[in-house]
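With one protein chain removed, the remaining protein chains of the complex are shown where they sit.
Letters are used for the chains, namely A and B, taken in the order the chains are written, and counting of residues starts over at 1 for each.
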Amino acid sequence: MPRVQSISSRVRDFTGGLDAFDVEARTVRALIRELDARFPGLGELVEENMAIAIDGEIFQDALGASLGEASEIVLIPKISGG
Amino acid sequence: MSDGNQGGSKLKVVGQRPVRPDGVDKVTGRAMFGADFHLPGMLTGRIKRSPHAHARIIRIDTSAAEALAGVKAVATGADFDTGAGGEVEAGEGATAVKEVAANCLAMGKALYQGHAVAAVAATSPEIAAEALDLIEVTYEVLPHVIDVEEAIAANAPVLHDDLFTTGVTPKPAKPSNVAVKTVMGRGDVPGAFAAADVTVEGHYSTAAVHQGYIEPHACVASFGADGQSVVWCSSQGQFLVRALCAKILNMPLSDIKVIPAEIGGGFGGKTTVYLEPVALALSRKCGRPVKIVMSREEVFLASGPTSGAVMDIKLAATEAGKITAAEMTLKYQAGAFPGSPVHLGCMTAFACYDVENLALTGYDVVSNRPKVAAYRAPGAPMAAFAVESAIDDLAKKLGMDPIDIRILNGVRDGMKTVYGATVRSCAFVEMLEQLKAHPHYQTPVAAGQARGVAAGFWFNIGGESSAAVHVDEDGGVTVVSSNPDIGGSRASMAMMAAEVLGLPIEKVRCTVADTTSIGFSGSTGGSRVTFATGMAVCQAAEKVVVDLKRRAAATWECDIANVEWRDGAAVCTDPAKDVKPLSMKALASKSAKTGGPIASEVSINAQGAAAGYGAHICDLQIDRETGRTTVVRYTAAQDVGRAIHPSYVEGQLQGGAAQGVGWALNEEYVYGPKGTLDNASFLDYRMPVASDLPMIDTILVETKPNPRHPFGAKGVGEVPIVPPLAAVANAVSQIVGKRMTSLPLSPARVLAAMEEK
Partner (left out) sequence: MSRVRISTIVNGEPVEFLGGGGQSLLDALRDELRLTGSKEGCGTGDCGACSVVVDGRLVCSCLMLAPEAEGKRIETIEGMQEGSELHPLQRQFLEHAALQCGFCTPGLLVASKALLDRNPDPSETEVRYWLAGNMCRCTGYDKVVRAVLDAAAELRQERPR
């Protein structure tokens, strides 16, 4: 099962303090649906305001990306810059 | 071309140093910056600002100002309508629209000295100034807090009644000045510390510093009677200005056209708005164009700066110098509204190093200072100051060379960062080796001087970009970029297009389009333009090449597979056809007969940006009587992937280093007891001038081009401001004879430390 980790405190507010959990999803779209179902509002937050690292690559916008059986997903704040 | 990047040796334009396409306008005074526009009937806008650091606004009486002859409009925060609010992507990430609006014109409370409370538009600057005096604001002055530690304290005056720390479970019952607690890490930190051969620790602080662009914020806004408006302004993102104006004034995006002026420096500080919604609100009220230009004092009081920081750090290492664990707490000033880059500080702090066990905690803390704005690698320089100082301590403790210890611990491809990315296309270690071999490092330190070394990291980003390539009827080419050119990016856009099209650079011009003339683009920031917009340019140019080949094939009545594009001309490879190559000019002149105009526009969301790494060496000396530090030699190395225009890449390294030296030695926001800024001028806020600096040598490391960019480019603009703080401080600490932990290392502070010793 893909494992989701978060380094965002905003995520923690939705998950009740949880920083890591497994998901069933095999695409980022499905991941967002699953997050919304388990932690209402989190999917939307991730879709709108967060970046996702999937197996080490950062996607600023990853809706189309697929997830493998053992994918490591990290929810991170969108990175911007000066 | 699209798979993998081209080899350096085959390149004809990329890697050369042509004169930039916009150069002549810049050296003749013709370039139009934000304050240079003038429209018929234009009014002067001015802003009334709070004299108090923290005050409730009881009442704003604008009647006397409105009655003054020549005053055409007066605006307050009540003229904004942020509707549903929401967030927009600004320089440091998602920003709440309501807070950007309340920063442009206060709503209910003035949260720092200089906070805008009202604005006027009048027929002359003198009348506008008089009108400001006639606006009566009744304040209830509140206790203020400036210092980040004091703002965290239990009895601190609270800025926002509705601000509850996020990232804490359960949600706090009381509001506080801590907006966000960020926690990240991995491994077993206490275990690693228990097993450590050696540990070092320190308490570090940096001052708030301003981006210091020489051009003050400036704009002209013109609201049309049909609701369609035009804004001319100096910004890092015309589309961002459009989005913020639309959301703050509840207007449709398509009713606002933002025309990017030339931008007189930004460094992140122009990735938000201060004036544009105000000017537009005033223009909407009176139907005339309104120009607002900040004074330098206003720039210091009410724009930027970046966070001052307070940090505690502990490192654990083996006897051989391998860092096994790190623990770090970072407290960053956010200014009056949440949004410091502390999360970026946490993410970047150890990004240069392979550290198995990490515990990072960040606090985003509001206080009665101007709301921070992005500044070049937001959040990273302060964190790197603490980390690179601690590593210096560790090297000393172990008797190791400062570059060797960084090579030993340096990240290499395949390693995992604490924020989830895997390191790739990384030349950190090669870069350190090149720096070590450089004549600067090989030259012994002169008597009375000291040498500091430090490294730094920045992510670099991609994101949404658009670009167009238009072939003129005579075979010349215009590239249309979607990003304000802050440091020469038109040159790199034109060069990449010329390379793909096989044209000499003189045949390719580049322009920056307004919001109605090109597809959407993210802002110029995150060191993304040459990477992301450059990728869009390359793809647009490639499409043009395909089109040109198709037209040549049609002309020759051969298969397109038998047409190659070489040196700006179509060449037929079909041995059965005896035809001469068709040049760009020949094909362009016949375009009407072969399918119409030749042009292509590409909009992408560029992925695959590669991170950047830098390391600097600084030799300096200190006047023992005055405590003044003089940098005598400086070398900056950076992993740049491939330099498209090496001169402008070198310029980024040199400029970033100079800013970092200023941050290290002189620059700071100084507050008095009433929470007012004591040094809101260039005289008192001391930025480096030419006589403060030596030549800055550069090493462009090009051993690991980014395979995800057509020519291998990595972002270069932000990395170079990350290492200098510690490179300078590490050298100063040697001369002083003790670890210098607070920036700036101003003469007074250095002198006191030497006397204490």
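Everything that follows uses one rule, which is that a contact is a pair of C-beta atoms (placed from the backbone, for glycine too) under 8 Å apart; a residue touches a chain by one contact, two chains touch by 3 or more.
None of these values were measured; they are calculated from a predicted model.
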Chains in view that touch the one left out, judged over the entire complex:
B
Of the residues B:Phe80, B:Phe267 or B:Tyr419, I need the one that contacts the missing chain.
B:Phe267
Residue in contact with the excluded chain [from B:Gly23, B:Gly187 or B:Gly608]
B:Gly23
Provide the residue numbers of chain B that touch the chain removed from this figure.
17, 19-20, 22-33, 35-36, 38, 124, 126, 211-216, 262-267, 293, 295-296, 486-488, 645, 647-648, 650-652, 654-659, 681-683, 687-693, 695-696
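In this text, only the chains that are shown with their structure count from here on.
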In whole angstrom, how far does the Cα centroid of chain A sit from the Cα centroid of chain B?
26
Can you list the chain A residues touching chain B in their complex?
5, 7-10, 12-13, 16-17, 19, 48-49, 53, 55-61, 72, 74, 76-82
In the complex, go through chain B and note every residue touching chain A.
87, 89-94, 166-169, 171, 180-184, 211, 266-269, 271, 343-344, 346-347, 374-378, 416, 418-422, 424, 458-463, 525-528, 605, 607-608, 715, 717-718
